[in-house]
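The structure is given below, and queries will be raised subsequently.
Yeah, one chain of the complex is gone here, protein chain that is, but the others are all in their spots.
And then subunit A:
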Amino acid sequence: MSVQEFFAMGGYGFYVWTSYGLTLVVLAANVVIPIRQRRQFLRQQALKQKR
């Protein structure tokens, strides 16, 4: 199987890769967002403690 054939997914490439791409984005966001929020919270609280 060639690389092109793999990505073509027998003509269903659009449906298959949109599904996988969207899943990747949604699942990644669900981990990145809380980590960022926590980092920001800790930074703010550290500033408060200094004052």
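By definition in this document, contacts are C-beta pairs under 8 Å (C-beta built on N, C-alpha and C of every residue); 3 or more make two chains touch, one makes a residue touch a chain; residues count from 1.
In this section, contacts and distances are computed from a predicted model.
Engineer: Looking only at the UniProt record of the hidden chain, which name from "Xanthine dehydrogenase family protein subunit M", "DNA-binding protein", "Heme exporter protein C" or "Carbohydrate ABC transporter membrane protein 1 (CUT1 family)" is the right one?
Structural biologist: "Heme exporter protein C"
Engineer: Since one chain isn't shown, list which residues of subunit A touch it in the complete complex.
Structural biologist: Subunit A touches the chain not shown through residues 6, 9-12, 15-16, 18-20, 22-23, 26-27, 29-31, 34-35, 37-39, 41-42, 45-46, 49.
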